[in-house]
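Input: one structure, supplied below.
Note that one protein chain of the assembly has been removed; the remaining protein chains are unaltered in position.
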Amino acid sequence: MSEPLRHPLRRIVIAGGGTAGWMAAAALSRLCANGTTRVTLVESEEIGTVGVGEATIPPIKTFNAMLGIDEDAFLAATQGTFKLGIAFEGWHREGESYLHPFGAYGADIEGVKFHQIWLKLRAMGIPVPLADFNMAEVAARMGRFDRPTGDPRSALSQLDYAFHFDAGLYAAFLRRHAEARGVERLEGRIGQVLLHGETGFIEALRLEDGRLIDGDLFIDCTGFRALLIEGALGSGFEDWSHWLPCDRAVAVPCARAGGAAGPILPYTRSTARAAGWQWRIPLQHRTGNGMVYCSRYWSDDEASGTLLANLDAEPTGEPRLLRFTTGMRKQPWVKNCVALGLASGFMEPLESTSIHLVQIGISKLLALLPDRSFPAHERAEYNRLTAIQWAQIRDFLILHYKQNARGDAAFWQECAAMPVPETLERKIALFAGTGRLFRYDDELFTDANWTAVMTGQGIIPQAHDPLADALDGAALRDMTARMADAFRRTARAMPFHADFIARHCAA
Amino acid sequence: MANSALAAAEGGHPGAGEGAQAPVGSVVIVGGGTAGWMTAAALANRLAGLPVTITLVESDEIGTVGVGEATVPHIRFFNARLGIDEADFMRRTNATFKLGIEFVNWGRKGDSYIHPFGAHGEPIEGVAFHHIWARYRRAGGTEPIEAFSLPVLAARENRFAHPAPDPASLLSTYSYAYQFDAALYAAYLRSYAEKRGVRRIEGRVIAVDQDGESGQVRRLTLDDGREIGGELFVDCSGFRGLLIEQTLKTGYADWSHWLPCNRAVAVPCASAGPLSPYTRATALDAGWQWRIPLQHRTGNGHVYCSSYISDEAAAETLLARLDGAPQAEPRFLRFLTGKRHRQWNRNVVAIGLSAGFLEPLESTSIHLIQLGIGFLMDLFPTREWDPMLAREYNRLMDLEYERVRDFLILHYHATERADTPFWNYVRTMRVPDSLAERMTAFRERGIVVNYRDGMFLDASWVAVYAGQGIVPRRSDPRAEGLSDAGLFIKLASLREDYARMAGELPQQARFLEMIGARMDMRAPEGVA
Partner (left out) sequence: MAAFGSGAFGALPRSGPAERVAISGGGLCGWLAACLLARHLPHLRIVVHPASADEETRPDRSLGVPLAAEVLLPGDLEHIAAAGLRGGDLIRHCRGSFMLGTALTGWRAAGGPAFVPFGEIGAPLGPVPFHQIVAAARARGHDVNMANYALGALCAQTGRFAPPRSDDASVLSTLSFGLAVESDALRRLLRDDALAHGVQHGEAVADPASLCAAADLVIDARGAPEAWSENGGEQGGEDWSALMPFDRALVAKRAEPGTPPPPPPPYAHLSALAEGWQGFVPLAGAMTETLVFAAAAPPAEVTGALPEAHRLAPGRSAAAWQGAIVRMGAAAQQHDPVAGLQLHLALADVVRLIALFPANADCAVEAAEYNRQWRERSDCAFDYTVLRLARNGAKGAVWDRLRAAALPHRTAYRHDLYAANGRIALHDGEVFETPGWVMQFEALGIRPRRPDALAMTVPDMAITAHFEAIRKAMLAGVAKLPPHGAVLAEVCA
């Protein structure tokens, strides 16, 4: 074991509640146990939070597990449902759709990656659907769900999943968790951020009622306002809106289609619209909907009108409008302040990465948790790693826009014509040639994710890995047919998603 | 003797015993041609050794209708029953093998499919192949169902060999029929029948006498004054129905509102290209064209509806669409689709065109003759003329006619063609309920409504439904247990197996030589 820190943090102050704030609080709450570090969260009930129906990706299970959260209890408390992937409607062309599922496709054979096997079969004149080789997708298309088993021989072990839940309820759930473990919550509006005259470090927050909250480390979860990281410390913002031009969103919940007995689909749906896209996130009690759009092409009224015209059921609230600029804080960690959530930057929720970005911020912070000396190289490493991960996600999102063949609207034409980051350009070229995919530096998205979206967006490699030709064609057919049949059989034996929820985690 | 036996039967003496219980002693067939000589040959074979006289009256003056004639596989049982040697028969009738019928432009212009004599694919997990195929298509598979049929693949490459006897072999998955010169077939059967005691009388019937009381036909008077008496009369006189209609006024069920074609023009032409082992039926603007390749020439015809096209235009269309030079003047035929109300009326059984007419779209003419002959054998009358026999005969033939009729209507009705008034009519006409229900059942759920009787089995219905663009919307849920990928892979293997096996068959022309059925290998006698 390494030597304990000489000057452990005495107090961590989290500015702002909401999903990001309470995730941070819950994760840091274990520091309270040692008795030396206090964790305080300051929030005001007057300030609303942004989260509505929220979709996540599988790593959230790791976060919850780290906190020791019981999955069924958490889902029951948050109106949560299971998520097996995202359906993209009309992203490549109007009328076409594909699913980007969680988990891998098939199984590699003798070291040859499965998507290469798939390409080889296509070259043999057998255009098998890739969709049939992903456990989550096969189940999702049937509206079924079951938890994976640990038995690697079972097809079910290949299933991966995440959740949809009500972000407000999730924050409340985490608040109970954090408070029970000693996190102190203060109600109040932040009036002023007090900086040390010499170092420029944040010394304390002054609330509007005059109270002073001092601390060693400050976590900025104040949302778009970024009161600490930007307002006080001037981190700077890197604008990506030339690649991801959407800058508004309007959200509205609607009733669960079919009522309480209606089906619940185990996936998020993203539908391309004339100047943006519409999300649909099914929760237990209702469905979250929203439209992400570009204000240069659509007025707010056009956007909310289109959204309201395309709901599965009656809206249950007024549409709420959000404005944003896509991009990230140039330095998400400045001095003794770390920004999480919207304070650290914004990328549209096309691949449900918002909560994940909070999560990776927290986990990296925990990995690099400083002492009061705040070594500069730790901050630098945090910022370097964060920038890489954000850029990788950014590239993945850009792929969805860039590779469209819609041609029906100026917005989409503009996206198709835009120059993209060189990193993405290289990735596309490698895949389009022989289906090569390389995963860099701890990248969030795997070969399977890239394959799903690349092929879904119409990029079919011209050739396959020559290694696949060394495999026996007949055996290949046999193995792949058995694989796909096993997924199908397994899926058919699963309960319907709504039935699974009713049995295990009904709210 | 005949008179006394009849008198006894009419008197209804149950004690008449052997006399009334004995089969009728004389059969008179009116009309030669395919129907007449098939009947004569079959009766001569089956009644051999009985004290029955068989007489066939025909006039060389009256032409017969048959030209190039295509058949269905059942003809082989007919021939086998008579002990006919295949190679000999094929040589003498210029016959070719037939694996199915190609339908061109029926579902849509530009379409082509073959209705083969054989099933498509094989059941997978207990589910009929067409369900599997429908799923495959819905999943994005592109091959038509005929890609999974050995006879179709062979036919498209003009290949043929006899099916394999081993039921485990893919080469056992088909059957076959013939295409032959109907006049030569009649001549062939004539020689067969005459050798077995059938008496042929040359002459034209000018009068028919009926029994005053029973209305039964008693005797025929020929133009030269001869009289021919008989107990059972088989009317093979063609469309006019000399006995069944002109004498007995049986009446005719007119089906022309469902099958509106009412004319045909036929012309043979020189062969061109390899010898195809299939008939072709090409949909035209107001009807359709047949093409029947024989060994020495090709039979052609244009079946059309006179409300939509003139005779001249019909002939012109046909002549413009021949493979080779015409070898004769076009001959015109008129007809009315439908059937006689009772094909067995009193002591007259109508067989062939006198019984009814259904256009030769599915080569059913000879088969319907064969069925009539078979049922007549099974229900062969005794001198007591039990009315149940005729009732049963008519019940069975009505069923067969109606089911063939429905099958033919399907070809016209299951179309997307809207390019001519003729096609607009048949596409939108009200079809018999029996057919409408079958089509719905297939379209919605891939159900092939199955009957005990009726010559076209499931595979034929599937071939035409699928060939004309009907892909079932839903499949048997048992087929849903398969993954699409598994389906693609299994079907790819199946397709390759069929293609490989088909590719190994010889060209039909070569095969005809191999079995000694090629007409020019031995100088045919009496064939001109």
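Each chain carries a letter (A and B) given by its place in the written order, and its residues are counted from 1.
Please note the rule applied: a contact is a pair of C-beta atoms (placed from the backbone, for glycine too) under 8 Å apart; a residue touches a chain by one contact, two chains touch by 3 or more.
The shown structure was predicted, so the numbers you read here are calculated from the model rather than taken from an experiment.
Using the touch definition from the top, which of B:47, B:147 or B:171 touches the missing chain?
From the options B:47, B:147 or B:171, the contact with the absent chain belongs to B:47.
For the chain left out of this view, which of B:229, B:324 or B:481 touches it?
Residue touching the chain left out of view: B:481.
Where the complex has a chain not shown, which of A:58, A:231, A:263 or A:421 is the residue touching it?
A:263
Please identify, in ascending order, the residues of chain B that touch the omitted chain?
These residues of chain B touch the chain that is not shown: 20-24, 46-47, 49-50, 81, 126, 138-140, 377-382, 384, 386, 388-389, 391-392, 395, 437, 440-441, 444-445, 447, 449-452, 474-478, 480-481, 484.
Quick note on the criterion: only the chains that are shown with their structure count from here on.
Taking the complex as given, what residues does chain A use to touch chain B?
121, 124-129, 131-133, 138, 477-478, 480-485, 487-489, 492
Okay, in this complex, where on chain B does chain A touch?
So the residues of chain B touching chain A come out as 139-140, 480-486, 488-490, 492-493.
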